[in-house]
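As structure tokens, the structure follows; a few thoughts come after it.
Only one protein chain is missing from this complex, and each of the others stays in its spot.
Should a chain be cited, it is by its letter among A, B and C, assigned in written order, with residues numbered from 1 in that chain.
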């Protein structure tokens, strides 16, 4: 009997895994799709505005599809900060991150399929990483020519810091509060502003899964492993930077804002934080 | 007595038919109107952004006008998927599809009238299908030069799949949930992202009525029947592709998301699904 | 005693008049201001998108400021249709229209003042109506070169028809319904789509006060009375066209949509329509 129940729970877990992959897949196809459309049309059917809005709304839709079931996690950096601040249990972390990487990989593959003819005709059948016919930056981020590694790292830390601080605020029911059911839309607006403001240095990945997993895909799909060495081995910046930034951002929010909430009863807090997990777990992004 | 009542119901049905035509007409005029404005002004008073926003908001407004009366159906592919998943009764299907085709045709005619002078002056009185003075793609979609038929078909299947999956989520009251009365706006945001991401290959019709009916209009109005042979007989792709994609998208949503809803009581479900029809029937689109 | 009360009411009426002028003034300054910014910067700090969004949001803000007090009327064509369909009393009509014309005139003057230096330096101190240094179309609408008077008239009729139909739907509480307090924002989205779709022919005035009153201002302020003869005496089209279109649009909504509302009790209706006046009177626009 016990065993059967265990099996049921196992099956449920595996299928929840699929949900979490789905969210990342939706985000990758619709988000990076807007980059593809802008690049492959050489700016004729897309540009910075459709890319920023596209990425933002891709996140919005991904949350609406999976938010009610798996909580809308699409960013390992956010999941990491949540575990660290006791808003998510650590044992869930590897499953979430695993699903995020698998989903991003599957999304990159789907997008590659949809735009296969376009990618092939763009540079005469070649898949390039640099130059005006480059297409690798459809899938992963690359630094601007002027950018040093130090500045690149600071950029990812600060951007993710702002992201976390504001995501924590959006889901903090004791703060101003976004009307229930509209949080995804406000998160979309947040992504629009961050990518309009802090996107110039290196495209504002702010998410290890969103960047590393599709980069691996491009390495395998024909762009070659130079996708990792490009930009002075830039690849690890959008992986490590967001983890550091997420922790700092969460910390600032807790220390500067949460501390002021009137009925701050430590015991009560600890209990509640578990219950409110779903709400907080919804904290997502890009 | 019976007969009178029958007549009343008949009249009501015929007039509901008019409502369903109206929704498609509004969508065609305002949606394709934004394409017309961009093309006829040669990009001066419109472009990819006004087109994407215009089409999206055309759908939003069409739903607000007719949503309370006829449920906002404007896509035969969506209606088809809903019948298949038991969310709409099959006998309604031909009426809905008929109204959608008639409405789209009337909308194309209205738009042709409003921009008659502009269309005539654009290419010296000629109505062209290809070249830089082409105007046929104001009304129906045509493939990008690089696109093979296989890729074109996959494109329509995948795009409509995403559309359905997310529309099902938006109207799934047991998921995260969009606040009541704002669903049309979120659907508008959905159309903005899909057309910004997956619109490059062939304009993202995702709707047999939106594409085939205005194409027929252009054939009759002076562009000639080459509108059907253009692009390697492309015309059937946005008709068949969306039907296939809608079924796959609905299936994925049911199998991956709905299965996780806690109080899943099959009997209760069957009963409910009929009552909730209006809600679901609102699922619309492009 | 009676007389004092009368005086009080008179004063209240005069001050309500000021509110109605204020709404039109806000709309003119912020709406036409976005046109001024685009033209005076020769496209560098504005274009079709900022103009469409600017005009739409100008209306949104005007409604938020005055909606709670005077009902947000800014369009004589809408007021006219409302009187005709018994949703507003005829005796109010001249006061509303008068305020709308005065407000639009004051708004045009304010805008002229804010951009005085810019207007003067734009064409070497000249205020021109035609040519690439023209600035008259900041204030009033002018037809595209290709447009015949017949098409121009049809354009204004059809555009205002769509406007009315959808505004009636947005404020029809028995239809799908926009959440209370968000109607102005949805009206803003409506104006964005109409001006993106039907704005090419002649700028989509759809409002006699918005067009005639600033045109008169430009005639007096230095552009000369050729503003009335330009475009084959175009000036009367955005005055008469919207009145005709508003009536047709309202009629279509009543005949095709309202007729289906379930509890249609004529007596009840007549009573209610008076009470619901505020709600309906909020119907505004451009």
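The criterion applied here is as follows: a residue touches a chain if its C-beta (ideal position, glycine included) is under 8 Å from a C-beta of that chain, and two chains touch if they have at least 3 such contacts.
Note that this is a predicted model, so its numbers are computed, not measured.
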Practice item. Over the full complex, note down every shown chain the hidden chain is touching. Key: A, C
Point to revise | Among C:58, C:74, C:144 or C:170, the residue in touch with the chain that has been omitted | key: C:58
Point to revise | Sole contact to the chain not displayed, among C:26, C:127, C:140 or C:239 | key: C:26
Exercise for review: Identify the residues of chain C touching the omitted chain, counting contacts across the whole complex.
Suggested key: 12, 15-16, 18-19, 22, 26, 29-34, 36-37, 40-41, 44-47, 49-51, 53-54, 57-58, 60-61, 63-69, 72, 110, 113-118, 120-121, 179-182, 184-185, 188, 282
Check your understanding: Which positions on chain A touch the chain that was left off?
Key -> 48-49, 52, 144, 146-148, 151, 154-155, 158-159, 162, 165-166, 169-170, 172, 174-179, 182, 186, 189-190, 192-194, 196-201, 252-253, 256-257, 259-261
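Keep in mind that, in the parts below, only the chains that are shown with their structure count from here on.
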Review point. At the place where copies chain B and chain C touch, is the share of residue numbers found on both sides over half (same) or under half (different)?
Key: different
Practice item. Can you grab the rotation angle between chain A and chain B? Superpose on CA, round to the nearest 5°. Key: 90
Check your understanding: Taking each chain's centre as the mean position of its Cα atoms, how many Å separate chain A from chain C?
Key -> 43
Practice item. Pull out every residue in chain C that's touching 2 or more other chains. Key: none
